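Note that this complex is displayed minus one protein chain, with the remaining chains in position.
Note that the chains are named A, B and C in the order they appear, and that numbering of residues resets to 1 at the start of each chain.
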Amino acid sequence: MIIVMKPSATQEEIKGVVNKVEQSGLHTNLSKGAEVTIVGVIGDKKKIANLEVNMLPGVEKTVRITEKYKLVSRNFHPEDTVVDVDGVKVGGKNIVVMAGPCSVENEQQLDEAAAAVRKHGAKFLRGGAFKPRTSPYDFQGLAEKGLKMMREAGDKYGLKVVTEIVDKDDIDLVSEYADLLQVGARNMQNFQLLKALGKQKKPVMLKRGLAATISEWLNAAEYILAGGNNNVILCERGIRTYETFTRNTLDLSAVVAVKELSHLPIIVDPSHGTGRWEMVQPMARAAIAAGCDGLIIEVHPHPDRALSDGDQSLTPNTFGRVMEDLRKIAGVMERTL
Amino acid sequence: MIIVMKPSATQEEIKGVVNKVEQSGLHTNLSKGAEVTIVGVIGDKKKIANLEVNMLPGVEKTVRITEKYKLVSRNFHPEDTVVDVDGVKVGGKNIVVMAGPCSVENEQQLDEAAAAVRKHGAKFLRGGAFKPRTSPYDFQGLAEKGLKMMREAGDKYGLKVVTEIVDKDDIDLVSEYADLLQVGARNMQNFQLLKALGKQKKPVMLKRGLAATISEWLNAAEYILAGGNNNVILCERGIRTYETFTRNTLDLSAVVAVKELSHLPIIVDPSHGTGRWEMVQPMARAAIAAGCDGLIIEVHPHPDRALSDGDQSLTPNTFGRVMEDLRKIAGVMERTL
Amino acid sequence: MIIVMKPSATQEEIKGVVNKVEQSGLHTNLSKGAEVTIVGVIGDKKKIANLEVNMLPGVEKTVRITEKYKLVSRNFHPEDTVVDVDGVKVGGKNIVVMAGPCSVENEQQLDEAAAAVRKHGAKFLRGGAFKPRTSPYDFQGLAEKGLKMMREAGDKYGLKVVTEIVDKDDIDLVSEYADLLQVGARNMQNFQLLKALGKQKKPVMLKRGLAATISEWLNAAEYILAGGNNNVILCERGIRTYETFTRNTLDLSAVVAVKELSHLPIIVDPSHGTGRWEMVQPMARAAIAAGCDGLIIEVHPHPDRALSDGDQSLTPNTFGRVMEDLRKIAGVMERTL
Partner (left out) sequence: MIIVMKPSATQEEIKGVVNKVEQSGLHTNLSKGAEVTIVGVIGDKKKIANLEVNMLPGVEKTVRITEKYKLVSRNFHPEDTVVDVDGVKVGGKNIVVMAGPCSVENEQQLDEAAAAVRKHGAKFLRGGAFKPRTSPYDFQGLAEKGLKMMREAGDKYGLKVVTEIVDKDDIDLVSEYADLLQVGARNMQNFQLLKALGKQKKPVMLKRGLAATISEWLNAAEYILAGGNNNVILCERGIRTYETFTRNTLDLSAVVAVKELSHLPIIVDPSHGTGRWEMVQPMARAAIAAGCDGLIIEVHPHPDRALSDGDQSLTPNTFGRVMEDLRKIAGVMERTL
């Protein structure tokens, strides 16, 4: 349940409502917008059913919420959330681009990639140091060595670092080097990892699971927010369907749905979402037109020699052309890229 | 197999190649582009394997095609096809909008809808007179009475008429009233209907099947072209996935794939593709950004009273705002709407 | 709505109820079981809502049905339907096997196949004369020539003939030769064909669509029953999923669901359902254990030379071993095969 306060409600009145709710053995979550304050109520259903607050001073109305997620719901928090990643804002008027190789392979590769993505306007360097791979015999990433290279390249070129975390035991290690912690599709419902990420401070990018519904995805985000970390960015990366021409089916309607259901920023991954580099440009354009807040794109100095995902990586030159093209669409959407 | 002629090839040389092929018991299909002519070869695989034409004068090279469709393939016909629907061109620089109610219900409803869609820039009036419905007890459409209303409204407001055909026996009847014959998703592999449509002259709009692969869809179009009718427009309308928030999952990567694989124009149906009117605007924008050649949108003067698909229909006013918004994206894509 | 009569209800009382319903502008459908008679009510929803029959003599109770299909519903007709195909009963205690090649290719192939399937206990010869193929350039079947061969082989070996019909114009032609008319997966929602099959007398086997829900499938069957033909056999043939190891995913839970929701007999096609001949035996066993009423299995004298579906066809010898194995499971299920 959420309690919508009147625009005229005083601090005293809000405090009164919160006290009343907590005395009933329930928890509250405050969301203060420019005009109204909303008190979210979490806890035992029966206690919620018996809660009487409509008569308290300052209360406009109460709204029952049928979806299980609360904190990520736009009903709870009507205004768009802007996540601040060490100074770079995700959400709001900007469209943020994260770019770089699928896997960190060596210093030269990463340096070339970082230089290129910076030059063409990306704000984040992406790259995997811990790679969750289908087969145990595939390249598993450079681990801490890779993280260090990411940080150095990031610092050298003024880029924020985003990288995947696959184990809650690595949170301290990865946090030492990265600015944004990515949860991959295969771990979207690794609830132990989500809970641990809820209890720390770094912002988190949560990719949609391989075959997750939008509702399951928002509930997964709820695990992080429920732990106390509100800095969550969602990332649509294609879903599994019967179609085999593309690696996944990029579901841009999910961008629109998330914007309706939630206040969290959402970015799109057209590289994994299609699995084909020629499709990255038109699908990135479409993602911006659908209303996303950013893009994550694979760029590799030599895609033909990549240890993973070469088919879906752009060369630095192509990336440059893509960015130029995307700026035009961003302009029409009254956003800056 | 396709035979690519040299830019300098003469008519004589082209004729020579065609004769050689046909003397081998195979069929040919000529595609003359601005620069080169391509001779498509259709028929028995073994005969094709034994065909020797590389040495003939004027031949640049031969290309084996592994996909079963030929005439719809961009390899066969490298330049974009523009379908002329009684003077309105689909494909090329224009983005064409088809709009109107799901079902024709009565004269007033249709007149209001037609006036509105014309006012806001649609070039086609859409509306169903024969409705293929899941249940035999659902409203099945007004049949010829509905077709007549469509024609009258189309003529009154200067709109082309597009409507669904569900039975090959109705081709003459529907052709009397409509300018563009629509094959619905459920009939995408109704090969008898496709063959019959291949033998007549009206342009055809072929919707993608509920769970059709891109390859199956292009092969279905091939049935129509193989019959002699090259005027085919494809329409992406969402595919069936596990996600239930949207009615279907609109697969915009199919637009990009079709543009790569085929020369046929492709339009997008964001109304059926999402099943939610609030999603029509952002997904229509995204479709244009992905590179589609047009849109088909449900507009109803009173969606709350619609006999079918009320949830996904726009009001005339909303349609007006959507069209204004779409013009901006079209402009960036250097296309006119 | 359905009206359940008391076990003690007289013919007079039943007639009274029927008259009352029909005077209200609604239609009735009578289903007389061993103990009770059920009166199905079809027509305008508002009229049904206003119908008052609970007080009439002989009425036990009325039940509202939320599913759109009525005549195929087990609520309407609680007892299992047994379809009589020219003397061979499908449904009830028997498990019926239909076997033969995917396509009729020539007389020798068909004769060998028919001799083998008869020898090992099949009751029906299956074989396609009209083949709906993804590509227009694939083998399309022998048409009437193939039908004649089917009839001759059927008569020679005492087998009923089942074959696919793809065009309502062919009903008379196919009916001349076949005992059971098959509607293929691609035509499951070809409503014109279904309506036409509802108006004729031959029994119909309706395959589930490539990606049809169980509800859509039963609604498709409803089109045939609503036309007046109650002799419908359903056939589960696998659905389209993301898995690529098998050609389709054979959904045996659909057998259980159909038995719960409907009174119609249901058979299973493990050949198309898996696309792999080695899987036919275990999946056929499983289908019987799940409760199906029959099987349709591809048998070809020389699968390696088959014009279609060679990978999923059994040799006559293997078919013999499979049948022996299936008889054991049938026995445990207290059914005869």
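Quick note on the criterion: a residue touches a chain if its C-beta (ideal position, glycine included) is under 8 Å from a C-beta of that chain, and two chains touch if they have at least 3 such contacts.
What you see is a predicted model, and the numbers here were worked out from it, not measured in a lab.
Checked against the hidden chain, the listed residues A:E22, A:E79, A:E107 or A:D138 yield one contact partner: A:D138. Which of A:R151, A:R186 or A:H302 touches the hidden chain is settled by the complete complex: it is A:R186. The chain that is not drawn here is touched, among residues A:F76, A:Y223, A:F245 or A:F319, by A:Y223. In the full complex, chain A touches the hidden chain at residues 42, 68-70, 132-138, 166-167, 186-187, 189-192, 195, 209-211, 215-216, 219, 222-223, 226, 240. Touching the omitted chain from chain B are residues 211, 240-242, 244. Where chain C meets the chain that is not shown, the touching residues are 211, 213-215, 239, 241-246, 249-257, 260, 273-274, 278-279, 282-283, 285-291, 328-329, 331-332.
Note that only the chains that are shown with their structure count from here on.
Per-chain CA centroids place chain A at a distance of 36 Å from chain B. Each chain gets a centre from the mean of its Cα atoms; for chain A and chain C, those two points are 49 Å apart.
Among the residues of chain C, those touching two or more other chains are numbered 211, 240.
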